[in-house]
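The complex appears here minus one protein chain, its other protein chains still in place.
Note that the chains take the letters A and B in the order they are written out, and that residue 1 is the start of every chain.
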Amino acid sequence: MADVVALSGTATDYAVKKDTWGNVRRYLRRNPSLLVGMFLLFCLLAFWLVGSAVYDTSRAAALSVPDTVHPPSAEYPLGTDRIGRDIMAVMIQGTMLTLRIGLIAGILGVSVGTIVAFLGGYYRGWFDTLLKGIVDVGLTIPGMLILIIIAVNIKDQGLTVDQMGLVVAIYSWLWPARTIRSQVLTMRERTWVEVARLSGVSGPEIIFKEILPNLMPYMLASLVGSVSSAILASIGLETLGLGPMAAPTLGMTIYWVIFYSAMLRGYYWWWMPPIAIIVVLFVGLFMVSMGLDELANPRLRRGV
Amino acid sequence: MTALLEARHVTKIFGGGFFTKSYTTALENFSMTIENDPPSVTAVVGESGSGKTTLARLLLGLVEPTRGQVLYKGEDLRKIGGRERRVFRRDVQVIFQDPFEVYNPFYKVDHVLTTPIEKFGLAKSRQERDSLVVQVLEAVGLRPEETLGRHPHQLSGGQRQRIMVARALLLRPRVILADEPVSMIDASLRATILGSLLKLNQEFGISILYITHDLTTAYQVSENIVVLYRGNVCETGDVELVVKKPLHPYTRLLVGSVPLPDVNRRWAAEAPASSIGQKADPNKGCRFANRCPNAMEKCIRETPPLYRVDEKRAASCYLYDDKPQLRSEDMMEVFIKGTPRLKTVVGVQ
Partner (left out) sequence: MKPDVLDVKDLKVYYHTPRGAVKAVDGVSFQLFAEERLGLVGESGSGKTTSAMALLRMIKAPGKIEGGEIWLEGADQVLARHGGKNGNGQYAKGGKVNLQTLTDEQMVSLRLSAIALIAQGSMNSLNPVMRIRDQIADGYQDHGYKLTKQELKERTADLLNRVGLRPSVADMYPHELSGGMKLRVCIAIAISLSPKVILADEPTSALDVVVQRQVMETLRRVQEELGASVLLVGHDMGLMAQAVDRLGVMYAGKMAEVSPVHDIFTKPLHPYAQLLIASLPSLDVKGEFKGIPGLPPSLLEDIPGCPFAPRCPYKMERCEVEKPILKEVAPNRHVACFLVEGAK
């Protein structure tokens, strides 16, 4: 209500306390999704950090353990798998690797997406038309299809984890490009952009100094979305056997689980951990994304 | 002497492309000059659809005329580029209607003042910049300690708008186009903003083009007035004449409809309807014909020219066709120049 906006910050409200932490804490209390999501992701991060510090992760490499398919025991808390890997070590390493692929692809995707979104959305013209065409068509083609085709062709050259990230990035820039472009289109029509122009501010400066700061929440939400879909895509590809074969990532673990029919043979210690971690990862990412959605779109913010 | 800012036979038409037959004439054959010597205050009054906002955008170079030219120091705006355009941007400033939308929500209000200082090189050091900011804020009656360092939502509409006036002052423009500067401000705060605007005119010699739908504030602030209706000038000249003794049927209707805070002067009886009715073509003839109680056949065929009804007033209505005609470009002849103004008292904080 316009009334409330005018009322909550009037002349007598001068003492602007720099209570940023208080504001953050208060906001988190009102935004449980964000809080829970961040907590879950933090747990995973802690799992990796603490795990790599106290546990011997070298045993995540294949054939590093003599006892294959050993159920959980004192020496191997999560047991071992058929290829001679300590599953606990695999999980610790895998969490990090999977996250890394997601981050590479996600960050790359959002960066590229943002750059083209700004160039097209602000300057319009032929570049924007071209961009719109590519993005609209690209988004309708099933991403997995493209990625599978690319992965199949590259796989023989020995895919590394980082290269995996790059492959997934090919698709992950499309969605951020579209959403950020629409935001830029709206923002450039705002009166304060016109005021900036009339104050002598140049195009690139308007983009970086006027519009970009206001789009941070959107870009952050976009990043989380990008990372989530990148992780999903990479796990998907790996499960099909199209990833870095030697790497102990979560997706590859599932590939081996299928390859060796671990479920049918009741090797529960082998297939449960990766699935559990993936579930925690996704629930965490999803909740953060929902929470950020609310932050980026004030209209969704719930009242007290 | 070449005029500072001039609209010469400007017509702006929207629509009417290859596929659409209907078009709107936002402004038709409009000519006007804005001088700076002596500094003037002119009001452009009209309802929505009158063309007043289009006029502002044309004069700012934000849209191009369909016919005619907009000239800055004698040169067509479309041809001015680079350095000269920067000078234009300094000389002609604007104050927008919405005191909230003009602020980038990410920054504190200081941003809107420091940006032009930086871009136009108005200060050589940080201190100089800060003192300039303080100077202009005080000139519009704001206390820097109460306004700087705050975000837009922490200030009232009146304060925000006054900061915009301060910003306009920063650049020492020659002309300020004020587009409905107080329509979104509370009544009790309007006086201070209008007072600041007038101060810019009287103390700093800046000409003001006050664009509004509010006849009352237009009367209070300006010397000359242009009444627009659907893209045409109805009546123009000395504001005392036009407002106190309106001649054009539309001006009469407008003046009669203004809700005056005077219980002894209640609205007059409902105005009689037009005899011509809906037959009129929206793009031909007198635009007011279909609502005019005095409409004649002639009115829907041809747009009436401006007739110089008084020394300092003209109306475009066939009711006065016995008076000498005035060409569009000579409209400025009925404007009064340089009247001594009443001293204004602005509410001090």
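Basically, a contact is a pair of C-beta atoms (placed from the backbone, for glycine too) under 8 Å apart; a residue touches a chain by one contact, two chains touch by 3 or more.
Given the structure is predicted, the values throughout are model-derived calculations rather than measurements.
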- Message: Of the residues B:Leu77, B:Ala139 or B:Leu198, I need the one that contacts the missing chain.
- Response: B:Leu198
- The one residue from B:Thr217, B:Thr236 or B:Ser328 touching the chain left out of view is B:Thr217
- Write down which of B:Asn36, B:Thr66, B:Ser156 or B:Gln325 is the residue touching the left-out chain. B:Ser156
- Item | Interface with the undisplayed chain - residues on chain B | 47-48, 156-159, 186-192, 194-195, 198, 213, 215-217, 219-220, 243, 253-263, 266-267, 270, 342-349
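Definition applied: only the chains that are shown with their structure count from here on.
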- Contacts from chain B onto chain A in the complex sit at residues 60, 62, 86, 89, 93-94, 96, 98, 101-107, 112, 115-116, 119-120, 146, 149-151, 153-157
- chain B partner contacts - residues on chain A that touch it in the complex: 5-6, 9-11, 13-14, 16, 190-192, 194-196, 198-201, 210, 213-214
